[in-house]
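Working notes for the structure below.
The complex appears here minus one protein chain, its other protein chains still in place.
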Amino acid sequence: MTFIPQVFWEDFFKGGRLACARLITAVENEPEALPEILDRIIPGQKGGLRIGVTGPPGVGKSTVTAALARRAVRAGHSVGILAVDPTSPFSGGAFLGDRVRMQDLSDDHQVFIRSMASRDGHGGLSPATPYAADILDAFGLDRIFIETVGVGQAELDVLDCSDLVVLVLQPGTGDVIQALKAGIIEAADIFLVNKSDLQGTETLLDSLRFLMDISPVRKGRPFPPVVEASALLDKGMDAASAEVERLIQDCVGSGRYREKRRSRLEREIRSAIQRELWDGYSALAGAGESIRAVAEALIEKGGSPYPYIHEACSRIRIQLVDERDSRGK
Amino acid sequence: MADRKIKVIIAKPGLDGHDRGAKVVARALVEAGMEVVYLGLQQTPESIVRAAVEEDADVIGLSILSGAHMTNFRRVRELMLSSGLGDRLLTGGGIIPTKDQEKLQEMGVGKVFGPGDDLQEIVEYIRANARRVPG
Partner (left out) sequence: MGNRTKTAWAEKYEAGGVRDADFTSISGRPLEPLYTWEDLAGSDPETRLGWPGEYPYTRGVHPSMYRGKLWTMRQFAGMGTPDQTNERYRFLLEKGQTGLSVAFDNPTLYGRDSDHALAAGEVGKTGVAVDTLADMERLFAGIPLDRVSTSMTINAPAAWIFAMFLANAEKRGIGFDKLRGTLQNDILKEYIAQKEWIFPPEPHLRLITDLMAFCAEKVPQWNTISISGYHIREAGSTAAQELAFTLADGFCYVEHALAAGLDIEDFAPRLSFFFNSHLDFFEEIAKMRAARRIWARAMRDKYKAKNPRSWLCRFHVQTAGCSLTAQQPEINIVRTALEALAGVLGGCQSLHTNSMDEALALPSEKAVEIALRTQQIIAFESGAANVIDPLGGSYYIEKLTNDLEEEAERYFRKIDELGGVVKAIEQGFFQREITRAAYEYEMALSRRKKFHVGVNEFANLGQKLEIPLLEIDESTERDQVAALLRTKAERDNGAVRESLAALKTAAAAGRNLMPPLLECARRYATLGEISDALTAVFGSYREQPFF
C-alpha cells in the first residue's frame, strides 16, 4: 500500500470503514508504509482515549470489553475495539475468537471491531496494535479498547500503548495475582473482579485487600479501585463503566493523559530511529552471517564480543562520515 | 509480502447449529498458518459482511447445511459487492447439490465443498485463491 492515493485518504477521513480496515492491514503487513501512514494520521488524531483490557486467559476480557463498549456507545461515544489473540508459535496461524463475545455490538455503526493476531509481539499485543490504535483515533473514534492476549504473566506492552489499564480477574485466579509481576499491579488503574456470580469471589477480594495493605503506595497514586461485576449477566457493569469514565476524566484532568501521549511519541521516535539505523547500516555491522560466525567463534574459543562490537560500530561511523562528506561536495 | 497472512472469516448464517464442519475447517486453516476470525452461529449476511469489512478479510467462508445456501450466498455476495469487497473470495461448504453449486459459481461464489471433501484440498484452494488487489 505504499504511496497511498489521495482518494483513499479522502475516503478514510470521510469515515470509510473499509479504508480504515485496509490501513490497519497495511500497518500489520507493510512496515515500509508506516512513515507515510503516520504522517497522515498523527496530525489527524482527535484525542481518543485508549483503554487497555488485560488479564489471564478466559477471565472474560472480551465479555467485559463488550459490556464497557456498549455503555460508552450509550453515553454518546464512538468506539473502537482492538482484540488481540495469540499467534500459534507452531503454525504461524491464529484463531481470532473475541468477536463472538461482541455479537451484540456488531449492528452498531458507532463501533468498529478489529481482531488482530499477536504475530511477533510478545507482550500481549501485536507490533502493529499501537499503530492500529493511532488509526482508529484518526478515524474519529473517541474510546478505543485494546484487549490483550490472555496473559498469565503481566504484559507491559499494553501499559505503553493505553491511557488506562483495566486488569480483569476472576474467582480462582488468586494464585495468578502472586504470579503477576509487580509491574502490572503497579500499573493497572482498576481491578475488575469479573464472574462474581461464581464461588470464590470473596476469597479473591480478600487477597486483593491484602495486597492493598502490603503494597507500598504507588508513585504518588492511591491503590487502584476494585470493582466486582459479572459481565456475562451484565451485573455491576454500570458501576465498572462509571469508574472507568471517572478515571478517564481524572487522567485527562491531571495531565497524565498528556504525559502518556508524550511518552508514546518519544518511544515511537526512539524506536523508529533505531529501526532506520539498523535497516540502513546493519549490513555493515555484519547482520546475519558475520554476527553468526563471530558468535560461533566465541563459543568455540571463548572471549568477549566487545572487540567485534567496537569494530562494527567504527565501520558504521566511518560510513556516516563518508556520507556527510559526499553530501558536502 | 513475505509475511502476508491470509485472513479468513468463518461463519454460519441463519438457524443451523451444525458447526462440526465450520470448526474443523477453521482449525485446519489456523494450522496452515492463516488467521481465522470465527463468527460462529446465527449470523446474518449483514453481520458477516460487516465483520469482513472491519477485518479486511481476504476470504469469507460460509458453512450451510440448512438448505438456505442460495439465499445466503446470494445476499452475502451482493453485500460484498456493495461494500467494496468484490475482489475477495467467497467460498464455503455444506450439503449443496451440484446444480446449485453451478448457479453459485455464476453469481461469483468460488468453489463450495461438501461432505467427504479433503481438508487439505480446502486449505490449498483457499491458499491459491485468496484474492487481494494491492492497494
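For clarity, chains are labelled A and B in written order, and residue numbers in each chain start from 1.
Convention: contacts are C-beta pairs under 8 Å (C-beta built on N, C-alpha and C of every residue); 3 or more make two chains touch, one makes a residue touch a chain.
Everything quoted here is computed from the prediction, not taken from an experiment.
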Open item on the list: Quick check: which displayed chains does the absent chain contact?
Closed with: A, B
Task: Residue in contact with the excluded chain [from A:12, A:95 or A:131] - done: A:95
- [ ] Spell out, residue by residue, where the missing chain touches chain B.
- [x] 14-20, 23-24, 26-28, 38, 40-42, 44, 65-72, 95, 97-99, 114-120
Open item on the list: Tell me which stretches of chain A touch the chain missing from the display.
Closed with: 95, 97, 100, 103
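We take it that only the chains that are shown with their structure count from here on.
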Task: Whole-Å gap between the CA centroids of chain A and chain B - done: 30
Task: Parts of chain A lying in touch with chain B, wherever the complex brings them together - done: 1, 4, 8, 17-18, 21-22, 24-26, 29-30, 87-88, 90-97, 99-100, 103, 106-107, 112-115, 117, 119
Task: Contacting residues of chain B [partner chain A, same complex] - done: 1, 3-5, 7, 26-27, 29-40, 46-47, 50-51, 53-56, 83-85, 134-135
